[in-house]
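Missing here is one protein chain; the remaining ones are kept as they sit in the complex.
And now, subunit A:
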Amino acid sequence: MPPPAASSRYPSPSQPSGKSEVTDLKSQLRQLAGSRAPGVDDSKRDLFKKVISYMTIGIDVSSVFGEMVMCSATSDIVLKKMCYLYVGNYAKGNPDLSLLTINFLQRDCKDEDPMIRGLALRSLCSLRVPNLVEYLLGPLGSGLKDNNSYVRTIAVTGVLKLYHISASTCIDAEFPATLKSLMLHDSDAQVVANCLAALQEIWSLEASHSEEACREKESLLSKPLIYYFLNRIKEFNEWAQCLILELAVKYVPSDSNDIFDIMNLLEDRLQHANGAVVLATVKVFLQLTLSMTDVHQQVCAIVSVYERIKSPLLTLVSSGSPEQSYAILSHLHLLVVRAPFIFASDYKHFYCQYNEPSYVKKLKLEMLTAIANESNTYEIVTELCEYAANVDIEIARESIRAVGKIALQQYDVNAIVDRLLQFLEMEKDYVTAETLVLVKDLLRKHPQWSHDCISVVGGISSKNIQEPKAKAALIWMLGEYAQDMSDAPYILENLIENWEEEHSAEVRLHLLTAAMKCFFKRAPETQKALGIALAAGIADFHQDVHDRALFYYRVLQYDVHVAESVVSPPQQAVSAFADTQSSEIKDRIFDEFNSLSVIYQKPSYMFTDKEHRGPFEFSEELGSTSITPEVSSDIVPAQQFEANDKDLLLSTDEKDDNKGLSSNNCSAYTAPYESSNISSQMQELAISGPAASATTTQSSFDFDDLLGLGLSAAPAPTPSPPLLKLNPRASLDPRAFQQKWRQLPISLTQEYSVNPQGIAALTVPQSLIKHMQSHSIHCIASGGQSPNFKFFFFAQKEAEPSDYLTECIINSSSAKAQIKVKADDQSTSQAFATVFETALSKFGMP
């Protein structure tokens, strides 16, 4: 997805260029500015409206700024509002002009009409011009004390805006303390809610460098305060209720009485008309049950909480707009996957209505798949089969897949097999295609159904199937059940003769294998076809097809029986298909209930942290296309990180190794560079257990030589090294790192085991970086993907500029970490390694 081009605006074709109109407006406004004639406000209104409509369609009207401000000396509230709107839009771009506005806004802040006071204050705070903050203090201070709650509400939000413009000004004026007392004592619920929102934000941000703020932030989660809010939650409007509920999610209850008290207080929130309130309440309930210590009690509570929250959620699904249903269904899906039995009797809620948008239908299909069990499978499958004849082809496909999934997760598939076979009789190409794939999977799991299936599948003409996946499935069945299908060899032969017309590599691969299997069972009939297939395969331009054909050919040459035992061993039923999402990831999403994560079905780190995700994606992309250097260098510019990396890494290379190459020759030089890079990358990918240990031993020789010790590769049992203090704020320029890494010899190589918690936490490589940073070991570069991760770390001695550079390769499948240490002061590298090991061993520990 390319970032949106900044230039592509939306000019409507009929839109005027604006130039002359704006000058026109300017002079008209100027005329009206001083006038006090009756009816002048009306003409102003028309002009203002024109200005703002230009602004709205994207014409730059900032040049009338002065005139607009001059005209705004009026008591007409609509005029004021238009002027505030205008000023708010352009002030940031014209800090000089906004001085003009400050004057009149400040005056309006003292207007007798509370609405004008409030609106003026809001506009004043929304100007967001850093050098004008001192003008905000006075109006904000009096706004917080205003006797009208409307003005106070706006002033509180204003404090937060001020904080984002200039945090120090806001803190110095002691606004947070004022907000705190307002939050505890104000009579107006909206003022209290805004105080809470503002204080939460301010204290969370201040907490990192002020202990007092840290205490205050924690005090927000204290029992009295939480109850203060929860007891009067009904006084707040629905959005403020969401805010309070989110605060309650973070509260850690002291005991089970506490938990039940809160649940009782919030129970009626589940019937609120606003879905956001309901979901926020559900999250509090779930969080509370998770915090229960007694496991038995917890299980009971969870079941009862699920029962309790089920019906409000189901109602929201069917009564809201499709967009709301979508958001709620995503959350329900999470609960349903956790406890399908609780929802098993509510399956009718997930029946698709004809008019629903397909994104809702898809989620409903997933839901039906998840809750199918012995008691409701018949009804659900019947319903799904009706969708197969749906006009919406995509949904028809999805429902057939859903039937297949249910078939795979059930023990009694008798009826479902019949249904699937009926699909084949519908003679609709996409239905047939989807069904074939499913029948294949079903046969892999329940081979006992082969007779029923084969008789129907045998009747399908391969000519009617175009989709590669379906074709491959059919061919697989032809090969696997060649003995039961009388004309299997001839169908295969027919397909092989048309080898050239078959463009999909997947299908060609399956043809080869099926021909082999068929050959072992019915050699005389297949021999010729197999010969043609192997010849065509070996001549194939596709690497995999070529390799497989060659492999089969050689195995056949070597020994036909060996070939049979390799290609066509006795069938083994597949007991379970791999789940696409690990349970660990599902748990993470569950923790993030009522957030975007649920919609994307990914924990937030997988999508919110785009910039971090970048490099990992990048390496994957390169890995898959690295066969042709040109392609990869084409892809490279797409990633913004590339520029950085290339700069940093190439520049040193150029200087030190390739002095002859001028820098503008960069692209020509990339290609060979890339290819050497690929070979090393390939090697690295190939390295798993044994290869890694080989490098260990080899580099440990270096280490031995250097220190002149014996051959023992184990870390030298030196007398316990003095405790090494590291500088927590160490910094090292990447270029300096590279240089040092080149210059220094390896002073130490070691291998550690990583504890399982650490390996689990490594699913987010960033977390290791953060963790090591907390031990004053900083990451300078990282990369790789499961199971091989690679990090470059550096650290500095507390008192002196002595650096330790470390390369750390972690293999998550073998749970081993291998480190190479290079140090300025080699005598302390063992001590550093100890620190490093200690830090690493704590990774993943709570």
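Going forward, a contact is a pair of C-beta atoms (placed from the backbone, for glycine too) under 8 Å apart; a residue touches a chain by one contact, two chains touch by 3 or more; residues count from 1.
By definition in this document, contacts and distances are computed from a predicted model.
Student: Among "MHD domain-containing protein", "UDP-arabinopyranose mutase", "alanine transaminase" or "Large ribosomal subunit protein uL3m", find the name that the UniProt record gives to the complex chain excluded from display.
Tutor: In UniProt, the chain that is not shown appears as "MHD domain-containing protein".
Student: In the full complex, which of A:P340, A:P447, A:G531 or A:G783 touches the chain missing from this view?
Tutor: Counting the whole complex, the residue in contact with the absent chain is A:G783.
Student: Given the contact definition stated above, which residue among A:E201, A:D255, A:D294 or A:D487 touches the chain not shown here?
Tutor: The one listed residue touching the chain not shown is A:E201.
Student: Please identify which residue in A:V22, A:L47 or A:L160 touches the non-displayed chain.
Tutor: Answering carefully, the residue with contact to the hidden chain is A:L160.
Student: Which residue among A:T526, A:Q738 or A:S829 touches the omitted chain?
Tutor: If we include the chain that is not displayed, A:Q738 is the one touching it.
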